[in-house]
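A protein chain is absent from this complex, but the other protein chains hold their places.
Now for chain A:
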Amino acid sequence: MSQVEKKAGLLRRTSSSKKPLKEKVVLMYDEIFAKEDPAKNNPRFWDELFLMKVNLEYLESKLESVDGEDVQRIQDNINSLFHHCVQALGEEHQIKVVNALQTLCALFRGVHQKNKSASGFDIINMLMGFDKAEQRMKDLMERLDSLLCGDSSESLKSLCLKLLLCLVTVTDNISQNTILEYVMINSIFEAILQILSDASSRGQHGYDAVVLLALLVNYRKYESVNPYIVKLSIVDDEPTLDGMGMVVHQALTEYNRQYKDKEEENQGGFFSTLTSMVGSMFIADADEKLSVQTNEAILLALYEAVHLNRNFITVLAQSHPEIDIAATPTTTTPTTPTTPLGTTPPSLDMMSNPELPLDPNLQTSNLLITFLKYASIVMQDTKDEHRLNSARLCLIILTCIAEDQYADAFLHDDNMNFRVSLHRMPMRHRKKAVDKNIPSRPLVCAVLDLMVEFIVTHMMKDFPMDLYLRCVQIIHKLLCYQKKCRIRLHYTWRELWSALINLLKFLLSNETTLLAKHNIFHLALLVVNLFNMFITYGDTFLPTSNSYDELYYEIVRMHQVFDNLYCMVLRVSTNTGQWKEAASKVTHALVNVRAIINHFNPKIESYAAVNHISQLSEEQVLEVVRSNYDTLTLKLQDGLDQFERYSEQPKEAAFFKELVREREGGLF
C-alpha cells in the first residue's frame, strides 16, 4: 500500500511538473469546483469519487485557492461533497469509507486555511450550508460514533479519530471553532470511553482518544455548559478510568525514558560527547526538539481527569510494572505521521497486554510515580514560556492531588512504599545523588522531595513566583492532612526547613528586583506559616521528639534570616505603600519565630559563656533547647491549618485558555 502511495506521489510530482497528465480523481475534483453539479452529467459521480484514492494536497490547495466570489458559486457543490462524504461513511465498502474520511479531513482543513479570518458561521455555511448543517453534523457524528464503536478495522477507527482531532485542532483557538458546537450536541464521549475501556483498542487508539477528550473538554470551558466536562466528571467505570490512566502513564513513561536516554548519552564520557557533538553538527535540531517537546496534551488530559473526576484519583495509585520500552525490542514500525496532525503516539503495544509482564528487573510503578518523575524533569528548566507552563500545569495537578483526601490517604500509606528516583538538576555545588540508594518510602516523601528540590533550584533573577506559591501551598496542604490525621511521617524535615529558610534569604537579598514584579510578602507569609505549623502543631505530626528540638535548633541557627525579614517587613508596613498590608501580615506571623529566637539566643549565649565554649556543638545547642522549653510561651495563631481550595475559575481560567491556544498552535 505504502509503495503504491509512494509511486503515486512520484508520479504526481513528475507529472505536475512536466505535462498536465492528471489523475482521474483530480479531474473529478476540478468538476466539483466547477459551477455545474457534477452529478448532473454523471449520476454515478459520487459513487466513483469515493472509489478513487484521495489526493489531499490537491483538494486542499484547490479549496485554498477559491476566491471570495467563487465561494458563492461553488458552495452548493462543496455542500454536496460534504453531504456525500457523510453518506459514504455508511457504506459497506471500506475503501469508500476511508476515502470519505480523508476527504472530510481535507475539507475541514482547506476551508479553514482559506478563511482564517472568517467567522465560524461562514465556514459552516460553506461546508454544509446553514439550513442543513445541524442534520449533516448529526449524521457525521453518528456515523463516526458507530464506526468507532463497531467492529470496523482498527485503521478505520484510527482514521476516524484523526479526523476528529483534525476538526478539533483546525483553528488556533479551540473555542473559536464553531463547528465544535455540533460535536457538543452530538456527543462522541461514549465512543471515546469505549476505546479506553478495552485493552486492545486502548493500545492502538488510546493516545488519540485521550488527547481528543482533553481538547473537547477545553472547548468554551468557561462560557457555556460543556457536556464533555459534565460527563467526564461522573465517569465511574473503573476499567475505563484505568484505561485513561494507562494511556497517560504510557505517554509520560515514554517521555521519561527518552529524557533518560538523552541524559545518559550526554554523560557518556569524552568520546561520546565528541560523537554527539559531531553528530549534532549534521543532524538538524529536529531530534533535539522532539526530546524537549513535552507531552502537554497528555498532561492536560491528566489534569482534567484529576480535577474533574473524583474517581480518577484511585487510578493514580493503581500499580503497573514500570514499562521500559527500551528494554523490549520495539516491533512496531516507525509511526509515520500519516495525518497532518503530527500526533505521534508512543508505541503502546505493551498496553494491550493484559497480563503483567514477568520481568524481575521491572520496578512496579504507578501513574503518580511516573508523573512525579516527569514533573521533576519538566521543572528542572523553566526558562522558556513553554516549559514554564508545563511546570505550572504539573504543580496545579499536584495541588489537586494534595487536596484530595483519598489521594492523601495513599500518599501517606505506610504499606505502599516506593523508590522514586526524581531527576535532579546537575549543580556545581552538589553531587548528583546516586539513584540506587533511594530508600523505599511512602509516596508523599517523593512529593516533598520534589517540592524541596524545586525550592532549592529556582532562586533566580527571573523568579517564578507563581510556581513557588503553588509549591509552598502544596507542602502546606500535605501538612494539614498530616496534622488532621495525626500521621507521623518519617521524613527528614530538616531539608525542608533549610530550603525554606534559604528561600526567605533569597527574597530578602533580592527585595528590590523582586518587588518590582511580585508580591514577595505573600510568599514570605506562606513560608513563615509553614514554620508556624511545625511550631504550633508539631506534636501532632512530627515523627520524633527530637525533630521538634531540631526545628528550634534550625530556627535559632538561622535567626539572622528571620531577624532581617522582620526588619524588612516592619519597615515596609510602617511606610505607606501598596505592600503595607501584606507586610504587616508577615510581622504578625513572625511572632512565634521571634519569640523562639529571643528566648533561646540569650540562653545559648549564657550557656557558652558559663562553659567557656566559643563554638557550641549541635548537641549542646539541642541540650539548651530541651532544658528551656518550659519558660517559653507561644501564641496560638488563627487558621494555620486552613487553606484555600483550588478552583480553576476564575483564577486559572486565563492560564488554561492560553495553554490550549498554545497547544494547538505549537503542538499539532
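Here is the rule we go by: a residue touches a chain if its C-beta (ideal position, glycine included) is under 8 Å from a C-beta of that chain, and two chains touch if they have at least 3 such contacts; residues count from 1.
The rule is simple: contacts and distances are computed from a predicted model.
For the chain of the complex excluded from view, the name given in UniProt is "Phosphatidylinositol 4-kinase beta" [choices: "40S ribosomal protein S8", "Phosphatidylinositol 4-kinase beta", "Probable glucan 1,3-alpha-glucosidase" or "Nicolin 1"].
Residue in contact with the omitted chain (choice from A:Lys373, A:Arg392, A:His423 or A:Lys483): A:Lys483. Within the full complex, the residue among A:Tyr182, A:Tyr207 or A:Phe643 touching the omitted chain is A:Phe643. Of the candidate positions A:Ile185, A:Ile234 or A:Met460, contact with the hidden chain is made by A:Ile234. Listed residues A:Ala39, A:Cys149 or A:Leu469: the one in touch with the omitted chain is A:Cys149. Interface note: of A:Asn41, A:Asn415 or A:Thr512, the residue touching the hidden chain in the full complex is A:Asn415.
Touch with the hidden chain on the side of chain A covers residues 149, 189-191, 193-194, 197-198, 225, 227, 229-231, 233-240, 242, 308, 310-311, 313-314, 318-321, 356, 358, 360, 363-364, 366, 403, 405-406, 409-410, 413-418, 440, 480, 483-484, 486, 488, 535-540, 542, 544-545, 548-549, 596, 629-643, 645-649.
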